[in-house]
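Got a structure for you, written out below as structure tokens; questions coming shortly.
Omission of a single protein chain aside, the complex is shown with its protein chains in their original locations.
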Amino acid sequence: MINVRVQAAAFDAGAEATALAAGRTDIGAIVSFTGLVRGDDGLTALTLEHYPAMTERQIAAIAEQASARWPLLAGTIIHRHGRLLAGDPIVLVAIASAHRAAAFEAAAFLMDWLKTRAPFWKRGDDGEWVAAKSGDDDAAARWNA
Amino acid sequence: MINVRVQAAAFDAGAEATALAAGRTDIGAIVSFTGLVRGDDGLTALTLEHYPAMTERQIAAIAEQASARWPLLAGTIIHRHGRLLAGDPIVLVAIASAHRAAAFEAAAFLMDWLKTRAPFWKRGDDGEWVAAKSGDDDAAARWNA
Amino acid sequence: MQLLYFAWVRERIGRGEEQRDVPVNVVTVASLLDWLATLSPGHAAALADRGAIRVAIDQEFAWMEASIDGAHEVAIFPPVTGG
Partner (left out) sequence: MQLLYFAWVRERIGRGEEQRDVPVNVVTVASLLDWLATLSPGHAAALADRGAIRVAIDQEFAWMEASIDGAHEVAIFPPVTGG
């Protein structure tokens, strides 16, 4: 029920979120998270490497977990790979539910998971690999309580 | 820095969220919440009454609070009034920040606030006024900790 | 004093606003509601369940104990249901 796509192409975050509720009247809340490439410290572009066989499988598994944990009605997860410029959208998590709490929590849960468990690696155009942040592990750990 | 609009007209949630990051590279996260009219119990349409002089003033004040509490970079709040059909979007809170935690928290805070403090009242086409939910007060109270 | 009514408070009172000269001994929100309830059966019906009444003084939420001294616009309505 949650669509998962891993792609090099850009996506239209607004259209993806809006499409979740098209033609139905049981959805009361859509929470959409879009992650963008920040141009920190002069970064102008980065390249996202990933592990294709693992990526879609792992994202689908976590989407199942979210669906079991919250009463979700629809969702779309898109993660891009390849070369991206500062300001480009990189990840989308859009979740629809009858009520807002489930949609907010599931979207935050999925993003925390993607940050710590989805097999993607960012390299700046300077050739330096982006370091993982311990804060991301802490954020993900809160869902194990 | 957070735009506030109270209007009868429809809005394009995706375009509003995307516009927050247009032309800038300091935004890493956009969280967008869209609330829609649910067709529960056969509801086909409702009418939103509001208190215009208080509405924009109160929403602007809470937007200031959110900006003081989290490092937000941009935001848009739109609340509709008038007659809406089941499935129509009714409220939008779109928040941009460098990092996802601030954007998620500020968007949830603003929605909890709008649910409990923004002077709007929903009446179904059957003439019955929608009752307030105590769960909304509980949700809003968590931000006072 | 300008009085504004919304939602079912407005429906029961039968109007959305009215201008009233409030007696000098009416000094708090609670005493204002008590006095308004004496004005008509509609006012009485609208204000019977005080737990379901919210008040704003000059567009700011106010407690039942709040003073209405200097208030220009007092709005009376049920708990909000927007969002």
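Letters A, B and C mark the chains in the order given here, with residues in each chain numbered from 1 onward.
Simple rule for what comes next: a residue touches a chain if its C-beta (ideal position, glycine included) is under 8 Å from a C-beta of that chain, and two chains touch if they have at least 3 such contacts.
Treat the numbers as computed from the prediction; the structure is a model and nothing was measured.
Asks: For the chain that was dropped from the view, give me its touching partners among the shown chains.
Replies: Within the full complex, the chain left out of view touches A.
Asks: May I ask you to list the residues on chain A that touch the chain which is not drawn?
Replies: Counting over the whole complex, chain A touches the hidden chain at residues 35, 48-51, 53-54, 57-58, 79, 90-91, 111, 114-123, 129-132, 136.
The definition used in the following text is that only the chains that are shown with their structure count from here on.
Asks: Taking every chain's C-alpha mean, which one sits closest to the mean of all protein C-alpha atoms?
Replies: Minimum centroid-to-centroid distance belongs to B.
Asks: How many angstrom between the C-alpha centroids of chain B and chain A?
Replies: A distance of 22 Å separates the two centres.
Asks: Which integer distance in Å separates the CA centroid of chain A from that of chain C?
Replies: Centre separation, chain A to chain C: 48 Å.
Asks: What parts of chain B, by residue number, touch at least two of the other chains?
Replies: Where chain B meets two or more other chains at a single residue, that happens at 35, 111.
Asks: For chain C, give me the residues that contact two or more of the other chains.
Replies: In chain C, nothing touches at least two other chains.
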